[in-house]
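Missing here is one protein chain; the remaining ones are kept as they sit in the complex.
Entry: chain A
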Amino acid sequence: MKKSLLIYLLIICGPALYGQTDTSFFFSRVKQDSSKLKLNMDAVYNRPFLQMGKLPVSLGGYLEANSSYFSTDGISEGLSFQLPRLTMFMSASIRQRIKFMTEIEFEEGGREINIEFAALDLEFNPLFNLRGGVIMNPIGSFNQNHDGPKWEFISRPVSSTTIIPSTWSNVGFGLFGKYSKKNWVWAYEAYLSNGFDDKIINNNQNRTWFPASKANRDRFEESFNGVPLKTLKMAIRHRKVAEIGVSWMGGVYNKFKDDGLVLDKKRRLNFIALDINSTILKDTYLNGEWVWAYVDVPDTYIQQFGNRQQGGFLDIVQPIKKGKMLGWSESVLNVALRLEYADYNVGNFQELGLRIADHVYALVPAISFRPSAQTVIRANYRYERHRDLLRNPASQTGGFQFGFSTYF
């Protein structure tokens, strides 16, 4: 017993100790296939992985950490430091054309642990793949392509986290496929999954709030109402022009029937999103997303909970220096700007006939330095104006964020 334990320790610890001085002995970087045209839907595999020897398992992850100083209408809580997320991913090639991938995220120092993605992919044909497990619903682009090190901005886009509740993943099944020809690639995704619940209009945000459904852990075990959430996306990309995606996600959010008794009519929600990314003027990168959300809120409920929302963002990233900087041979210095908007209640007051506000605008200039493609050090200034439901004078928030995000 002791002998076998010793052998086991030698096997485990030996390479690990050696690995302290030479990571290539234990893990090696998986080379990315850059010949194929990549889409947002490929983001889940388009990450730097580490592989242990010839084992068919690859590991990876990323870490984000930052500091921030914000002030709203002159009132500040001071400087604080955050660890918004530590994400680990693992993929395995089970057999040819059978792959497994999982992404586990520890948010805010471990306060929340989420399985964001854990799916098996079976490829029957490039145009016909089956995916099942915990899938990321392909609505917009950010929900699928959200890794921190890919972005020059510390905060995630407001519309992509508060209208589309990124990262929005559910248990489900579906199909996806791609067709490529010369400089073109076309892709589709179609999934059925568990979905939202009535927390979206029964929450402590006092507005229709789709992220409230993320608090329902039961959605990984059973559907709230038995009606699947449907998500469809189509995307097309030209190598020299752009990628454009159109997506729809729709379902029923309320418990209309319980124990055989009809409690209410089926109340639907629908999202429609457009996303685009392109590189113009040689190396200016543009990336944007716009979403419209529609919810059937009961007429007798309070109007703070709106039946329409819309919002989006546009990121402009301009490299200003590339090459060797501070001893890193492939580093890049960028300036960037994000413009973003989210309107949580599109419509008019029944009593006043006036337009409801409850919207937020933000402007985020940024500087980022990438010593390598996998690591980004970012400094952002964020200016945000939030107008309340009644269109009272907007509250103004401004502040700095400084931090890094890196794959490992």
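Here is the rule we use: contacts are C-beta pairs under 8 Å (C-beta built on N, C-alpha and C of every residue); 3 or more make two chains touch, one makes a residue touch a chain; residues count from 1.
Basically, contacts and distances are computed from a predicted model.
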Chain not present in the shown complex, as UniProt names it (candidates "ATP synthase subunit a", "C-type cytochrome", "Carbohydrate ABC transporter permease" or "Glycine--tRNA ligase beta subunit"): "C-type cytochrome"
Option from A:80, A:93, A:183 or A:202 whose C-beta touches the chain left out: A:202
Residue in contact with the excluded chain [from A:82, A:216, A:279 or A:303]: A:303
Those residues of chain A which, in the complete complex, touch the missing chain: 69-76, 79, 198, 201-206, 254, 263-264, 267, 298, 300-304, 321, 324-327, 333, 349, 351-352, 354, 357, 367, 369, 379, 381, 388-393, 396-400, 402
